[in-house]
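A protein chain is absent from this complex, but the other protein chains hold their places.
Chain lettering (A, B and C) follows the sequence in which the chains are written, and residue indices restart at 1 in each chain.
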Amino acid sequence: MAPLLPGVDDSGSGSEQAHARKLALAGLALLALAGLSFGLSYLRLAAWALPIALLIALAKASLVLGCFMEFWREAVSVRLAALTALVMLLLLATFTIADVATRERPPLLPPEQAALTPLTPTGALPP
Amino acid sequence: MYELLRRLFFLPRAATELARAIDALHFVVIGTTLLGSLAIAAAAIWLITRYRSDVVRPTPHQSARASREWLLALAVVSAFLAAWVVGYKQFLRFHEPAPNAFTVYVTAKQWMWKFTYPDGRSTTDILTVPEDQPLELVMTSRDVIHSFYLPGFRAKQDVLPGRYVTLSLGAARAGNYRISCAEYCGISHYAMSGELRVLPAREFQAWLEAGSPDQNSSLVELGRTASARHGCFACHTDDGQTHVGPTWSGLFGSEVLLADGTRVLADAAYLTRSMMDPQAEIVAGFQPVMPTYLGSLPQPEAAAIVEYIRSLRRAEREPNPTLPTVQVAPPDAGATRSSAP
Amino acid sequence: MSELADHFDSPERQAHAARLGMWVFLGSELLLFAGLFTLYGAYRTKFPAEFAEGVRHSTKLLGSLNTAILLVSSSFAALAVEQLRRARRGRALGLLLATQACGVVFLVLKFIEYSKHFALGIYPGGQGRFFAAHASAHFEPFWTLYFLTTGLHALHVAVGILVLAFTTLALGRGSFGPKFIHPVHNATLYWHLVDLIWIFVWPLYYLA
Partner (left out) sequence: MTTTFEPELRVVPSAPPRVRDLAREWLLTRDHKRIGILYFAATSLALALGGTFALLLRIEHLTPGPTIVSPATYDRLFTLHGVTMVWLFLIPSIPTAFGNYLVPLQIGAREVAFPRLNLLSFWIYVFGAAFVLCAMGLGGLDTGWTFYVPYSSSAPSAVVPTLVGIFIVGWSTILTGVNFIVTIHTMRARSVSWMRLPLFTWAIYGTSIIQVLATPVLGLSLLIVMLDHAFSWGLFDAARGGDPVLYQHLFWFYSHPAVYIMILPAMGVISEVVSTFAHKNPHSYRAIVYATLGIAFVGFLTWGHHMFVAGMSVFDAGAFGVLSMLVAVFSAIKVFTWVATLRNGSIMLKTPLLYVFAFLFLFVFGGMSGVAVATMSLDVHWHDTYFVVAHFHFIMVGGALTAWLAALHYWFPKVTGRSYSERVGMLAAVLVSAGFFATFFPQFLLGNAGMPRRYYSYPPEFTALNVASTLGSWLLASGLLLALFGLAHAFLFGPPSGDNPWRSRCFEWRTASPPPTHDFEQVPSFELDAYDYTTPWPEEPSLDSSAEEPS
């Protein structure tokens, strides 16, 4: 496989070469995952389709981060910076989606108030 | 005491029980604010005078004990959380569906308030309601965001285009209350005001009878024809039979079980939401197939249909309710979308 | 351009500063897209059916091809840095050029995708005959978000290409060597971020 890929060759010291091979492998794994995701999209997974696709995306993202961006080799400060940004993204999304998802229903009423008996017919107007 | 504090704080007369409760919390929180900031200032003055020195001397290195810091933080946070708990409970009351409510539809547009009553009549900028009956507003906007503000009720709710929002106000004391628009909505924002008149029951009845002489068909009747015209009966019935959708008979005021397991009270607000945003709350056992009527069903007709559905539970006992006659504005020409696919 | 600016006391510190600066900036970029992902989630919660249907109307094959292209380009970029570390400037240059070529192909395909949408009468903002024909459902949020997200992403691809091009030029002029590669590294980091974002855009708008 190695000669097929530009940038990977057999010269150089062992560990350097291993690293280049690792990168190439990561690239292939990414393509394979993308293929998997693509294939799965033809199955009728209904409600599961999105979570599964996102999980695969997460796996791909970890590959890019870990292998290409050398995330784990960076200084702690760098990792913290990236992590903070991610956390903020999740916060923004969570609270905003929670708003849309929980609107127009007061779920926090005590049950005895929520469970009202049918109204008197003259509810509309005072006698 | 309450009256004194209320005047001291420049608060307008409170119209409802809830407004008074909110004022009580107000006094506690602002009282703490005043005392707290004065205490901090006093402490600072005292320390500055006490330790002021003309010669700069070395000072001892001091460090706070962590346990004390935590205790202090805990004390402050519990005070704040207490305020939140009380405040949240009161806040929820603005959103609780009230049994027996007198429901008014509010349409906001630049720069006026339009009110549609249960009997179908409409007024602009002046809202007249009976005393001692909980008041519920179902509101929407025709253009930008406005905010319906009743200082006397300590109540406010943004009014949004394309959505129905509700505001439960509780039963009010008789009197006149100022209505303002509190969300900036353009050049005449400051002039978008109105008045809420709460009348004792007898006077209200008189007001009802005095108004609208030239109305010729009951709101319920109008609701029935509107339903037919908009094709509701393709899926709904008024005689108790289940069709594509649930029957309307006996629906109003009942408790509806939704597909996600929660229960809601079928009040005017719920019914309106069902028409305008049917996908939001799906009745258990039905498919989410009902189209939205947002934009195609004008406000007065929606109100009429709700009144019609409301009438369907007493139809068995009390045919032909003697509701005052109504006049409904012509179908909204400004509706942006047709319902036909 | 000399390798060490006079206010830094060591090359390591300078490299660390450059990398940290880049990562912090990438975090900032991520939050630019955070708003779009958030809007996607919120509108999808509101209109689940329309979104599912919208995904079915998207140009899935082209979009997936673009995914593959970006993934490959990212691998090239990573390998380029690796080659540079081993002082193989020629190979590194080639790989960087290949990365940019991938980016250009991506943009061309994107352009084709857009013209296909336009041909169907799908324009941003719910304009076009597609929306007139589906007036009872709300497809507008999906498509407007689609154009906004992919458009902004494409803009980032374009900027990434420019950044890489400048880096390649500087590399060709011999500004960087094995000890001084963090400008190249930073340029590829930016490219990887563009890739990362696409990795999530793709399933959301094309697959499910």
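We take it that a residue touches a chain if its C-beta (ideal position, glycine included) is under 8 Å from a C-beta of that chain, and two chains touch if they have at least 3 such contacts.
Everything quoted here is computed from the prediction, not taken from an experiment.
Touched by the hidden chain within the whole complex are the displayed chains A, B, C. Not every partner is drawn; the one left out touches chain B at residues 9-12, 22, 25-26, 29-30, 32-34, 36-38, 40-41, 43-45, 47-48, 51-64, 69, 72-73, 76-77, 80-81, 83-84, 86-92, 94-95, 143-145, 147, 149, 151-152, 154-158, 160-163, 165, 178, 180-191, 295, 336-337.
Residues 1-2, 5-8, 13, 16-17, 20-21, 24-25, 27-29, 31-32, 34-36, 38-39, 42-43, 46-47, 50, 124-127, 138-141, 144-145, 148 are the ones on chain C that touch the missing chain.
Along chain A, the points of touch with the absent chain fall at residues 77, 81, 84-85, 88, 91-92, 95-96, 98-108.
Definition applied: only the chains that are shown with their structure count from here on.
Once the centre of each chain is set as its mean CA position, chain A and chain B turn out to be 38 Å apart. Residue positions of chain B touching 2 or more other chains: there are none. Multi-chain contact residues of chain C, defined as those touching 2 or more other chains: none present.
The touching residues of chain C, counted against chain A in their complex, run 16, 19-20, 23-24, 26-28, 30-31, 33-35, 37-38, 41-42, 45-46, 60, 64, 67-68, 71-72, 74-80, 82-83, 85-86, 91, 94-95, 98, 188-189, 192, 195-196, 199-200, 202-204, 206-208.
Chain A meets chain C in the complex at residues 5-8, 12, 16, 19-20, 23-24, 26-27, 30-31, 34, 37-38, 40-41, 45, 49-50, 52-54, 56-57, 60-61, 64-65, 67-69, 74-75, 77-78, 81-82, 84-86, 88-89, 92-93, 96-97, 99-101.
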